[in-house]
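Heads up: the structure comes next, in structure tokens.
One protein chain is absent from this view; the other protein chains keep their places.
The block that comes next holds chain A.
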Amino acid sequence: MNKYAVALYDDEDILKSGIGRLQSAGIKIHDVYTPYPVHGLENLVGVRRSRLDIAAFCFGCLGVSCAFLMMWYMITYDWPMNIGGKPNFPIISFIPICFEMTVLFASYGMGLTFFIVNRNIPGSTPRIMDERATDDRFVVAVSLNDAEDPEGINSLLRDSGAVEIKQKEAAY
């Protein structure tokens, strides 16, 4: 069972300045939950740039290769047919399907990677610190597991501009 101190803020500017104050006091932020993407927050809490674009590129390369090999195998190697005298290795005709398969593989490959790295799995039980985090509150969670002075953390959270503070225990 993990213990957290959960602070709720009602403004993104107060949230950002509050996080700055907490960090300068040496408190390690477990995570921040917001109702919409707060720009600049990722730098404050040390979230690295997403590498999903690299995943998309790799999956796209896989898609174009699969499409090209599939078409080459089917109508050039396995069963070449004379259709209106057209060539059996029509690279130009391959372009539309190669393009579509690139987009399909890149999108779904990246989408699945997104779901997996985000732990977004159908029916999974999320770690919800406060249900208003998807409504109108900006929520900061601080782990209390190794904290020597939980009361001190609470008062720091209060001083940082939080409108509400509570303790939360989560089993995972």
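Note that in this section contacts are C-beta pairs under 8 Å (C-beta built on N, C-alpha and C of every residue); 3 or more make two chains touch, one makes a residue touch a chain; residues count from 1.
We take it that contacts and distances are computed from a predicted model.
The chain not displayed here is annotated in its UniProt record as "Quinol:cytochrome c oxidoreductase quinone-binding subunit 1", chosen from "Carbohydrate ABC transporter permease", "Stearoyl-CoA 9-desaturase", "Spore maturation protein B" or "Quinol:cytochrome c oxidoreductase quinone-binding subunit 1".
Among the residues A:Asn2, A:Ser17 or A:Thr34, only A:Thr34 touches the chain that is left out of the figure.
For chain A, the residues in touch with the chain missing from this view are 12, 31-39, 41-42, 45, 47, 49-50, 52-53, 56, 70-71, 74-75, 78-79, 81, 83-84, 86, 90, 93-94, 96-97, 99-101, 103-104, 106-108, 110-111, 114-115, 117-129, 131-136.
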